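With one protein chain removed, the remaining protein chains of the complex are shown where they sit.
And now, chain A:
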Amino acid sequence: MGLLSDPNRRRALISLLTRLNAPICVVCYMAGVAWFMGLAFEPFTLRTYMSENAMGSTMVEERFPAGEKALATGREFAAHKKKAGGMPVDWLVKTMQSRGLEVFTQRFSRTLPFPDENKERYMVKGTNVYGILRAPRASRTEALVLSAPCTPGDNNNQAVGLLLGLAQYFRSQVFWAKDIIFLVNEHDLIGMQAWLEGYHHTNTTGMDWSPLQGRGGSIQAALSLELSSDVITSLDLVLEGLNGQLPNLDLANLFYAFCQKIGVLCTTQGKLQRNDWDSVSGYSHAVQTMMLMVLKQASGRSWGDHGLFLRYHIEAATIKGINSFRQYKTDITTIGRLMEGMYRKLNNLLERLHQSYFFYLMPSLSHFVSIGYYMPAFGLLAIILLLRALDLWVQLTAPPPRTEDGVVDPEQMSSPGVLSVLTPLVISHLTGVALYTLPIRFQEMAVEHFPVSETEAVVLTAIAVYTAGLALPHNTNRLLSGGGTEQGWKVLKLVAVLYLAVLLGCTALINFSLGFILAITLVPVAAFVTPHVPKFLSAFIMIVLSPACTLLFSVFFFQELQEMPISFLDGWMLYLSVISQGILDHCLYGSLVYPLIALLVYPCWLIFWNILFWK
């Protein structure tokens, strides 16, 4: 470590870094993106393997026989659902009781902050019904959950039917060591949120629910089942939960192992696994699968009913039955056997799932990228910010160049006032606070004065506040009496660059995908922006790379990856609904993406915007 103590060598290194700053930054950026793209290349990834010994070597036998009966129950459920116009509570209670479960119900109600136009709900009232299969000679300390949503329309009837069929079959078995909770939740995530909050007696989102009467101890794992057809072609595994949390990889391994054993086609992100990794199309298929996972994870949403379990440290996943036009079909008995096998193995668990990875990306179900492999991609991007900060620091501490007459320019010498740095920081954060609070606060006023619905009012207010923030430089400059100095913007940029580095670093640790997507777009902005670059071109680039536009591109990109390209107008409508969903997710389930963007990322971007228009 002579570098630090030897002033000469230190100087040499620093001068090298400052001299070659721009090329190094460009190389790092390219390397970061290339590394990321390389993650999907199969030889670079690891095969999945079962880490949990309790689930590995023990063989279980699946014997679930009653698929047809489950379908009949599902049809009966559908009829009662139609008759009741919602959750057929009494029928479910009676059916579960007749299968020998302890049955309980939970009522809940929630008024959304503004109407949800996608799901057409505003004042939500519902009932969850759950039955507990008490394990013989167990002391109610551990439980597993199997849930199926009760959705309006003709969806998921088969899931409820299979759930009840499994309950009946499981009840007559003696090998259970953990209680099994069979849950039918109404209003998908809202019902699930109410149930989980009731179970753990917490209230994070201000929902009204009646307390639960029966419990099974600490929940070890949960699966949510979505099934809307009598036969299926494949099963899709959904892992992404709230705030980008993922369940332990062993849960995915378990699903994959049983799909292999029983012979069911299984997918993740709706993409079948391909074997031709060495061909271009095979590689691009893997990239698409991984990019879909990255986009879903970055959204911070719960992509299935399982997503809310993860907050409570309960490993959970959603299994979706997909019925496409393929020839080969799987009947419901096979799915029942698959579920039975998975539950029997989960039942064998001695400890919570903890052996395998919690941070990973999956280019296919049989391969994964662990945190150690994907973090360098982000690190390469983050180092750019540190290099820029070093460069600015050196420039700021370097002695000012002497003018020709040998007199130091006094104005250059004086360090910029605290006020000139603090003002833009404070103003941009106030704008962020406005972006966070105003849309919901002012929806009624907006509805009164403009011919829009509440939802539109919220989204349009958000966009309006966002756009109004672009006028910030004028306001800042008006507040600052003397106008900024050369030193001034450098100090401000140094602060902003370090701020962004910390922000992105923390985000990437919690939700890699979100951190990486933000880094890809914000790091170039942070790196190149100065007051001396061409104003209009730079402004255009900055707006294109701003968080809002990133979201817009992500929406189109996501549709493209899902092989459902949409027109620009549809895309715009989708974009608006995504914003409203993001705000709703925050209010209803406590998703953190919206406050992160509004309160931290957007103000940070505004500081760079401010630097561009520094006078």
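Observations on the model:
By our rule, a contact is a pair of C-beta atoms (placed from the backbone, for glycine too) under 8 Å apart; a residue touches a chain by one contact, two chains touch by 3 or more; residues count from 1.
In the analysis below, contacts and distances are computed from a predicted model.
A single chain of the complex does not appear, and UniProt lists its protein name as "GPI transamidase component PIG-T", one of "Adhesion regulating molecule", "Peptidase S26 domain-containing protein", "GPI transamidase component PIG-T" or "Hemoglobin subunit beta-2". When the full complex is taken into account, the listed residue touching the unshown chain is A:H354, out of A:H354, A:H449 or A:K535. From the options A:G100, A:P376, A:G571 or A:P595, the residue with contact to the unseen chain in the full assembly is A:G100. The hidden chain makes contact, of the residues A:R121, A:R134 or A:R274, with A:R134. Seen across the whole complex, the unshown chain contacts chain A at 1-2, 4-5, 100, 102, 134, 136-142, 171-174, 200-202, 215, 217-218, 311-313, 350-352, 354-355.
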